[in-house]
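Omission of a single protein chain aside, the complex is shown with its protein chains in their original locations.
Let's turn to chain A:
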Amino acid sequence: MADKVKVATASLAGCFGCHMSLLDIDERIIDLVELVEFDRTPLTDIKEIGDCDVGIIEGGVCNAENVEVLREFRRHCKILVSMGACSINGGIPAMRNQYQLKECLEESYLHGMGVEDAQIPNDPEVPLLLNKVHPIHEVVKVDYFLPGCPPPADTIWTFLEELLSGEPIEFAYRQIHYD
């Protein structure tokens, strides 16, 4: 049996909606697993990413751990795909860039409604937030962008089919939207 294409996926500052949209390809996932083998992804138990052909990233970069994971993916993947509005321009989470990080933390953990024993989490296990949320292409080189919040399953499927078959990547008008 020929080696299958190795695919890894990750959610950084994402909502897992892009992964749900990937799963919205429904029964076509059976065709997909004929062609690909999943490495590290929220759908498998693999903790460390190995060498992969394709890495698909959902979510922007909002904390130190996101940066580490993203760089790991870039190191191990021949092709890196930025999937969804968040990884492309920060998305809804980047609306916090309107405020100082300090203001956000204080609102959530000190002055928010119903907060008891108010304190901002300070354990070294918790990754520190970055001052701003960033698109992933501001941290690593990105090879392909799949817009949408989330990208429709058909768009993701078209992309994977064309990528795996070596065809040029082209989308129909209604496959592309930013919302």
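Note that in this section a contact is a pair of C-beta atoms (placed from the backbone, for glycine too) under 8 Å apart; a residue touches a chain by one contact, two chains touch by 3 or more; residues count from 1.
As a convention for this text, contacts and distances are computed from a predicted model.
J.: Under which of the names "Protocatechuate 3,4-dioxygenase subunit alpha", "Glutamate synthase, small subunit", "Cytochrome ubiquinol oxidase subunit I" or "NADH-quinone oxidoreductase subunit G" is the non-displayed chain listed in UniProt?
T.: Its UniProt record gives the name "NADH-quinone oxidoreductase subunit G".
J.: Out of A:G14, A:G55 or A:P135, which is the one that touches the chain we can't see?
T.: A:P135
J.: May I ask which residue of A:M20, A:L43, A:A64 or A:I92 touches the chain that does not appear here?
T.: The single option touching the absent chain is A:I92.
J.: Touch as defined at the start, partner being the missing chain; which of A:L22, A:L146 or A:L160 qualifies?
T.: A:L146
J.: I need the residue numbers on chain A that touch the omitted chain, in ascending order.
T.: 82, 85, 88-92, 94-95, 97-98, 132, 134-135, 137-138, 142, 145-147, 149, 173-174, 176-179
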